[in-house]
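A protein chain is absent from this complex, but the other protein chains hold their places.
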Amino acid sequence: MLKILVRRLVSALFTLAFVAVVVFAVAEALPGDACTAYLGRLAQGERLDNCRASLDLDQPAAKRFVHWARDLAQGDLGNSLKRKKPIEEIVGPRFRNTVILGTVAALIGIPLAIVLGVFAGVYRDKIPDFVISGVSLLAMTIPEFVIATLLIFVFAISFQWFPAVTILPTDAGIREILPNIVLPVITLAFVMTAHILRITRASVIDAMHSEYVKMATLKGVPFRRVVFRHMLPSALLPTINIVALTIAWLLSGVVVIEKVFNYPGLGTLIIQSIFDRDLPLVQAIALMFALIYIAVNLIADLLVILLNPKLRSQVSGEGG
Amino acid sequence: MENLSAGVVMPGCGPLPILRNVSFRVLPGETLGLVGESGSGKSTLALTMMGYLSEGLVKLGGDVHFGGHSMFEAGTGTLQALRGGEICLIPQNAGQSLTPTMTIGQQIDEALMLHTDLSPRERKRQVVELLEQVRMPEPAVIARRHPHALSGGQQQRCAVAMALAGRPRVLLLDEPTTGLDVTTQVHILELLRELAKSRQVAMVFVSHDLGAVARVSDRIAVLYSGELVEIGPSTRILKSPEHPYTRGLLASIPRMDGARVPEVLPGYPPPLAGPRERCAFAPRCSAAKDPCTAGRPALDVRGERYRVRCHFRRDELDDPGSLVRPSTRPRNGVPASSLLEVRNVAITYSRKSLLSRFTGKEDRARVLTVDDVSFTVHRGETIGVVGESGSGKSTILRAIVGLQPPCRGDIRMEGSRPLDDRVDTRPLACKKEIQLVFQNPDSSLNPRKTVAEIISAPLELYFGMERGPARERAAQLLQSVRLTEHYLDRTPGQLSGGEKQRVGIARAFAAEPKLALCDEVTSALDVSVQAAVLDLLSNLQREMGVAYLFVSHDLATVRSVADRVLVLYQGRICETGPVESVFAPPFHPYTGALMRAILEPDPDRRPRVEIKDTVESAPPRQGCPFQRRCPHKPGKICDREAPPAQELANGHRIYCHLSPAILHS
Partner (left out) sequence: MRVATQTGPVNAGAASAGPGRFRRVKPVMRTILSRPSGMAGAVLVTFHLLLVIIAPVIAPYDVTQQDADRILEAPSMAHWMGTDSLGRDVLSRTMLGGQVSILITLAASLIAAVWGGAVGVSLGLVGGRIDEVCMRLVDAFLAIPGLLFLLLIVSFAGGGVFALIPTLSFFNGISVVRIGRGAAQSVAARDFITAARVRGHHSRFIIFREMLPNLQDILLVEWAMRWSWMMLAFSSLSFLGFGASPPTPDWGLMISDSREFLTVAPWAGFWPALFLSTLIIGINLFADALGKALYVDRENRAPG
């Protein structure tokens, strides 16, 4: 058990390190450097020299990478060019806000998706399934910003139930945030539900056709019990990993949604920092996103190992 | 429990009957065997008896009655009480039919909970008791295991235990032993027999395997293309069947008593669809006369509980393929020169793992899959290789073609050319001489190519033929495997299993090889089709003088085609020699056990269970490979020393520490 845990952790760390290298390399490969990009037309003379000195740009790339990586490992992300502040301070609360948004959406979206997906899968090709599958196809294909704009038009402009944009300080408390993020949460949860629902449905349909579900029915097990006791555990297990991938994939959707609602999370920050051409900040945020992705997948991996008797016994077999 | 009578007609989409007017009764304590080939509707029938219709199926008419209940009229509650309580199913593939996320104990407990009034504590005891009854070692431990942790035989036992939990009055067995090794199969069958007897349970045993059915059934029903063609007492059906199909089926099964290719039942079953205005079997029936194509025969009562669906009585029919069998098949003359020589070959799959390379530890897993195997194939002869799954049969073939080169020993073609290298490094001429025929016809033909393209590939490769001539030659080859040239433009998806296998054979023969390696070529086929393929192979051998290395788990099949035999256990040779000598005493203890475990459709032959059906994952480190399962193990010597080869007459060799005199008994 411990062995596999360590292995997954090492692999996650490896991935993170790899992403760091790529992020650094891409920044290097871009024409110019962080300072010329940031300063634009003002990039000359003393200004440029000062900027470059502050980022150690006069040093060779390899040396800078070692420094950067060492600082990263210690939690030091460097300084923002534009805001002249340590990046951790800027990113920290934003990171928290994005996690809040994502978590609330996931708390609503995942259970909803599983319930609806199981329902649609069990009653495959009946009317509820057509409705559920149809709506989920729409939710998956219509761009997030269109959905968000539509929601704003209906709920914020026509009915005036919720605010169209969130006007929040970055360090707002959760109590303050929650009532303000109804629409962004709905948008994100809607898209997330659609993706996970389709996976769940497909997996449930597979499992409903399995020999063991047939056997359980022929054993005289009531339908409800067949679904919950026999079918669901096997059907949901393989979806966990895919759900994790989906959630991680939706991270880019988060950027769009945050931007539409002007939510003070990592998404708006990265767009802002790109407009500001603040390369160190962009790099740091890219890393944060990768971190979220890796963490979600790691959790899913561990969950699968814990829940899957086949893997569990393999693992304990290895250990003992 | 009195009457289970089923008169059911069912369809797929649109009225596409899969079963047509099937009806029969099963009496308490009686075992009915239901025999049919694939596509005959036998599994559908089994499920129908539980009132279950698979997706897409509709009942067209009729009903199933069970002790006063109608399985199709019964409400959900009644049905749930009946299923698993009164009628239990033992499925074909227990491995897939047990819920993977629940332990064995939980699943048996669930059956108990639903169908008995026992308290949880009593149920727990009962679970262990049931597992004990199906002779599971350490039942308490097994109960806590998940299905994947058990072997195929164990899973099947658990399914039996689960079925018994509801104290049923009828057990439905849907091919319960298919896919298991011979010895395991016999164990399960004997267990079922005993349970049926001791508990007075009625059984319906559905199988394609007449041998297995013969072993357990009091009565036998034969299903052909969705129709019952013959039903009656099993002795009568096995000894003097009336319906030409039953006769053909029985004749097409290879037997141990004579080395000859079994009788061929020509043709294929008709499509299920469409109205049926004639006898379904008429196109394949050698005795068919005018009335057969004019009208559909009724199920005619021919004695007490004996009915046959044929226009004619037995004495009115010409004897098509009578059950009098010639004793031996024509042998080729004295084998000429040797063609392939295999000397002391050892093969291993395991690589050194990364970890062991770091730790420098000796790799524990490094076990030889095949060790010290030697044999010679002469021109134009057939060598049979038999053994249970995991015996290394296929591995040897892989070594010969160069997919898995041996780590020791010598493989030589015609006494000179060494073949211990990989296939990629061998010259083309050398590859041409050895061709493979595969077990699974679905996987061995490229689904995206036409038959013409498939057969042309070796022609273009070895003979440099252009597309046109290659196509002509392909048509000829198709003819030699009894297919018409209409097949040239079909894709494998449009062929039946038997047709695919013929195309596979045609492809192998396109290369004009000297040696064809046949890897379980008939095990995926129905009996009647299998007979046709065996017949085809032996004809081709006569015409082309090719030698076969014929690998199979089925002793009777090997017996019917092989000149000489190799018996393998755990990748080691146990016994080798001419078929007649190997399949007659004295036996190696393993051969003996296999021989006695054979199920034949003969009511007078009883298989004997001699060895435990444990599955060994790896051979022992030293000594005799069979030491752990041997019923006559003489002593410690078997654990320490590899058994010596004992030479008997005619090149018959037995690798055992026991003297031939003892082995003779």
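Going in written order, the chains are labelled A and B, and every chain counts its residues from 1.
Going forward, a residue touches a chain if its C-beta (ideal position, glycine included) is under 8 Å from a C-beta of that chain, and two chains touch if they have at least 3 such contacts.
All values reported here derive from a predicted model rather than from experimental measurement.
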Given that one chain is not shown, which residue among B:153, B:226, B:241 or B:458 touches it? B:458
Kindly state which of the options A:52, A:94 or A:198 is in contact with the chain not pictured. A:198
Sole touch to the unshown chain from B:299, B:401, B:478 or B:594: residue B:401
Touch rule applied to chain B and the missing chain gives residues 401-403, 423-424, 426, 428, 431-432, 434-436, 438-440, 443-450, 453, 457-458, 461, 467, 507, 511
Of the residues in chain A, which ones touch the absent chain? 14-16, 18-19, 22-23, 26, 30-31, 37, 137-138, 140-146, 149-150, 152-153, 157, 195, 198-199, 202-203, 206, 238, 241-243, 245-246, 248-249, 251-252, 255-256, 259-260, 270-271, 274-275, 277, 279, 282, 285-286, 289-290, 293-294, 297
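By our rule, only the chains that are shown with their structure count from here on.
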Rounded Å distance, chain A centre to chain B centre (Cα mean): 51
Going by the contact rule set out above, which residues of chain A touch chain B in the complex? 209-212, 214-223, 229-230, 233-234, 237, 308-310, 313
For the chain B and chain A complex, residues of the former touching the latter: 47, 50, 52, 54-55, 76, 79-85, 88-89, 91, 93, 96-103, 110-111, 114-115, 146, 148-149, 162, 166
